[in-house]
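With one protein chain withheld, the remaining protein chains of the complex are depicted in position.
And now, subunit A:
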């Protein structure tokens, strides 16, 4: 819509000529100028400039739908559609699984099981619909070279022995997973740009990016605090639009960083009120998701993988349709297994915190390399 050509808009001839003469060819060119600048550029009066903006806006504006029409469309396309994770409790909490057409984020410390989760999802999506899959291809963008076909097939043979007894099924399913290994951020953005066409043409039903934070150099990390335009932000909004356009689930994993200061973030008005009375309460090891708060705003569903009190948990930290719940889990040869399908209600700041405490197997928490 943004790149719609002015020449395609059937504007009144005098406006069309005026805009063409000033090389204002797309809706973006016209609309990103303040009124007065447009006037000076067009060398025309306020009325003409307003008229032009008004016409172009009407053409560039996306169509309006009522929420009822949206609901009907959702029902027509098959009840919203989910990719079941086969973890019963989690599926129930998410209303059936990972929603199609949305961006889902998996975040947690290294070694906790994010990649295991992604591997299983990838294979699940390739399964025929009768086994709960999406019967399609999968694009797996592996930025950290952690994808292991052997492990993926092991997970699936262990979790669905009855299905994978069939000869050659593993080969067929694994053959549907396309793994991309971009080496740099520019590689990554380039492959994303090509993606849109690939996805539509090749019947791709799931896109996984593991992990999206890998390319964030230490130099760019300041982006979370200051105000730098980050190329990854572009990737973020692009991933979202891919999800919606092609109506497939997009799953991204994200790393964690240790927080650079002791307290959590607060608003200035809170700080004033709290004064110095509240210094006692500190979390032992406080982690924040890499890519910062801007990213967190943009994902529709956020699953936090964390460990505390000697157990690992999957936590639904953000979801428009379900309350926050946490499920204890273990990683076995068959992948991630929930210990309990009931889930523990989580409230308050615990919902967004990412804890990593007292886990021997993790060792001294290094940043993922």
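Basically, a contact is a pair of C-beta atoms (placed from the backbone, for glycine too) under 8 Å apart; a residue touches a chain by one contact, two chains touch by 3 or more; residues count from 1.
Convention: contacts and distances are computed from a predicted model.
For the chain of the complex excluded from view, the name given in UniProt is "DNA repair protein RAD51 homolog 3" [choices: "Alpha-1,3-glucosyltransferase", "dolichyl-diphosphooligosaccharide--protein glycotransferase", "Protein BRICK1" or "DNA repair protein RAD51 homolog 3"].
Of the listed positions A:32, A:202 or A:333, the one in contact with the omitted chain in the full complex is A:32. Annotation: of A:257, A:318 or A:355, A:318 touches the absent chain (contact as defined above). Considering the whole complex, the residue from A:10, A:68 or A:197 that touches the absent chain is A:68. Residue A:40 is the one among A:40, A:149 or A:333 that touches the chain not shown.
Checked against the full complex, the candidates A:90, A:106, A:236 or A:303 give a single residue touching the omitted chain, namely A:236.
The chain not shown here is touched by just one of A:43, A:193 or A:345, and that residue is A:345.
In the full complex, subunit A makes contact with the omitted chain through residues 1-2, 27-28, 31-37, 40, 53-54, 56-62, 64-68, 70-71, 74, 80, 92-93, 95, 102-103, 224-227, 229, 233-234, 236-237, 240-241, 243-244, 260-261, 263, 265-271, 292-294, 296-300, 302, 317-318, 320-325, 345, 347-352.
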